[in-house]
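Only one protein chain is missing from this complex, and each of the others stays in its spot.
Note that the chains take the letters A and B in the order they are written out, and that residue 1 is the start of every chain.
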Amino acid sequence: MEFSVKQIAELIGGKVEGNENGKVTDLGKIEEGKPNTLSFLANDKYENHIYTSDAAAIIVGQEFQPKQEIKPALIRVENPYSSFTVLLEEYNKIISYAKNGIEEPAFIGQDSKVGEGIYRGAFSYIGNNCIIGKNVKIYPHVYIGDNVEVGDNTIIFAGVKIYENCKIGSNCNLQAGAVIGSDGFGFAPQLDGTYKTIPQLGNVVLEDNVSIGANTTIDCATLGSTIIRKGVKIDNLVQIAHNVEIDQNTVIAAQTGISGSTKVGKNCILAGQVGIVGHINIADKTTISAKAGISKSIKTPETIQSGLVAMDHRKFLKINSIQRNLPDLLERVKTLEEKIINLSSDK
Amino acid sequence: MEFSVKQIAELIGGKVEGNENGKVTDLGKIEEGKPNTLSFLANDKYENHIYTSDAAAIIVGQEFQPKQEIKPALIRVENPYSSFTVLLEEYNKIISYAKNGIEEPAFIGQDSKVGEGIYRGAFSYIGNNCIIGKNVKIYPHVYIGDNVEVGDNTIIFAGVKIYENCKIGSNCNLQAGAVIGSDGFGFAPQLDGTYKTIPQLGNVVLEDNVSIGANTTIDCATLGSTIIRKGVKIDNLVQIAHNVEIDQNTVIAAQTGISGSTKVGKNCILAGQVGIVGHINIADKTTISAKAGISKSIKTPETIQSGLVAMDHRKFLKINSIQRNLPDLLERVKTLEEKIINLSSDK
Partner (left out) sequence: MEFSVKQIAELIGGKVEGNENGKVTDLGKIEEGKPNTLSFLANDKYENHIYTSDAAAIIVGQEFQPKQEIKPALIRVENPYSSFTVLLEEYNKIISYAKNGIEEPAFIGQDSKVGEGIYRGAFSYIGNNCIIGKNVKIYPHVYIGDNVEVGDNTIIFAGVKIYENCKIGSNCNLQAGAVIGSDGFGFAPQLDGTYKTIPQLGNVVLEDNVSIGANTTIDCATLGSTIIRKGVKIDNLVQIAHNVEIDQNTVIAAQTGISGSTKVGKNCILAGQVGIVGHINIADKTTISAKAGISKSIKTPETIQSGLVAMDHRKFLKINSIQRNLPDLLERVKTLEEKIINLSSDK
């Protein structure tokens, strides 16, 4: 794709200073300054790069005053960063919607329906009795089991596996290799030391606007549903066990694991490599620091939890600071012991 | 599928009270009480749900005495929970065995044999010289390399990859995206700072009744075999490195990692996000708490280990409790220091 600087300025409602006929073929970082790219300057820290840039154009704020000569055209807007984001989104839409139609061979079972605007990549698989909405993009090697529903505009990247009976909302985004609806980890111990498998018959429900990261796994419920509510964003390699519920707009970073039947509230932020035990509740707007271990319900909303056996973050910081000075504390106790001996013998 | 309440009562040897002609099309939770479902009441805590339920039937114990009118039929048995589990298993079998035959296109190499009752999903791949047992279910996008053996009744879900020469036992269950037999992580440092790859020529052996979770990875041995013994149950996103051996009936929860050449004993329980270093031994019936780090062999059977640098669980609890009170301990030392100063000056 190729645009002129003028076309881009019109798209974001900006005013051009310089060569409005320059050609833009890609977006780029201001530090890189490559020819035919478009960048933005939102942070004064990066201003020096503008004077050496070979870019076609740079989006700048109304107040920007160049201190030297500038080669790229300037496009002046109210808010350079948000104008740039608008462009990114437009660009992304063009790319996403480029994939269309059916590449052969692609498999579809009996009594399944797909909406208009669909992309079914080569080697993608749709089972029986599925209902797939409009503009859904199903990349190569995607597996969709029987009786699955997928809402409009959802993008399912290469190699995602969705087990039978799961429901995926509209405007969801599933990154490559994610597994939705795998059997929950349920085994009943027997007297002879072996384990008997507890059948896992439920499903997974992803509501609308949910994002799932690459190679993340979400187990189906034993009965009923493992539920990921509207707007939840989950990063790569996250584990969500059976019967878990994650409420609206909660964000979960990479490699976090949530054990069975736990309920996580709305608008929580779980950092990376967090672990949460099963059968507890996490209050709305809880923030959990990276690598924290949560073994009890968190009942008060809006707290920050940290530590291997997690506690309030401020307490954690205080204790952590004392821990780092334990050698000093030990010395102080030794000194006290010596002084006591001296005092006692002085008596 | 549709059953009458009477048919279900016969299957589990129960006695019907109420409408034995009600239709059951699904299993459900007692809290949900949906029409045409079957639930069970095993815990008095849930009794109130029975009076508002629209289910077709509820399995109850012999001693249950309703306090109000009940809409669903009751099926009386000795142990409602275990009767329900029997039903779940039957249901699961029906579902599992529903998949049969070959969906095209499916690939099979030279000199490979498959047993009767097999399911080979579309886009599944079987290499050369493989021996696949009876009633094996190979879902779409499964990759089975050359010279692999798979025992009877094993289920291999979508997108599992099994490298060449691996051996999978009977009645195993491999969840979607699991990787069996990837190259072990072996690199020899060179004088110039680069690393030379140490070829990994061994395989992975899964004995009978082994379960492997979604997107779990098990590396092949450098030479010989990485071995997972009978009845071992492994959850999602677990990492098992080269030359590891896991003995019978050990259970490993999600996101745990076991480094190269370590041997884990029988009937151990490893919780989530545990890490174990290489070249050590873990005694039988060891329990390792979530997020624990194990850096030394555990020689005594039946202990519980906890902590980032793991120790006996009771010791961990004690130390953890003192740690949480470190600000108090620090204050006590400060007080002592002041008193000593006073005492000294008093002298």
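Simple rule for what comes next: a contact is a pair of C-beta atoms (placed from the backbone, for glycine too) under 8 Å apart; a residue touches a chain by one contact, two chains touch by 3 or more.
It should be emphasised that the depicted structure is a prediction, and the values quoted were computed from it without experimental measurement.
Enquirer: Which of A:T25, A:N128, A:S170 or A:N236 sits in contact with the chain that's absent?
Expert: A:N236
Enquirer: One chain is left out of this view; which of A:N135, A:Q255, A:T286 or A:T303 touches it in the full complex?
Expert: Answering carefully, the residue with contact to the hidden chain is A:Q255.
Enquirer: Among B:A42, B:I131 or B:L308, which one touches the chain that has been omitted from the display?
Expert: Within the whole complex, the residue contacting the unshown chain is B:L308.
Enquirer: Given that one chain is not shown, which residue among A:L11, A:A42, A:A158 or A:A283 touches it?
Expert: Answering carefully, the residue with contact to the hidden chain is A:A158.
Enquirer: Going by the touch rule given at the top, which residues of subunit A touch the chain that is not shown?
Expert: So the residues of subunit A touching the missing chain come out as 27-29, 32, 85, 88-89, 91-92, 95, 103, 105, 121-123, 139-141, 157-159, 173, 175-177, 209, 211, 213-215, 231, 233, 235-237, 248-249, 251, 253-255, 266-267, 272-273, 290-291, 307-308, 320, 323-324, 326-327, 329-330, 333, 336-337, 340, 343-344, 347.
Enquirer: Write the list of subunit B residues that the hidden chain touches.
Expert: These residues of subunit B touch the chain that is not shown: 105, 107, 123, 125, 141, 143, 145, 159, 161, 163, 177, 179, 182-183, 185, 187-188, 193-199, 201, 215, 217, 219, 223-224, 237, 239, 241, 255, 257, 259, 273, 275, 277, 293, 295, 308-309, 311, 315, 318-319, 322-323, 329, 332-333, 336, 339-340, 343, 346.
Everything below uses one rule, namely that only the chains that are shown with their structure count from here on.
Enquirer: Any idea how many Å lie between the Cα centroids of subunit A and subunit B?
Expert: Those two chain centres are 25 Å apart.
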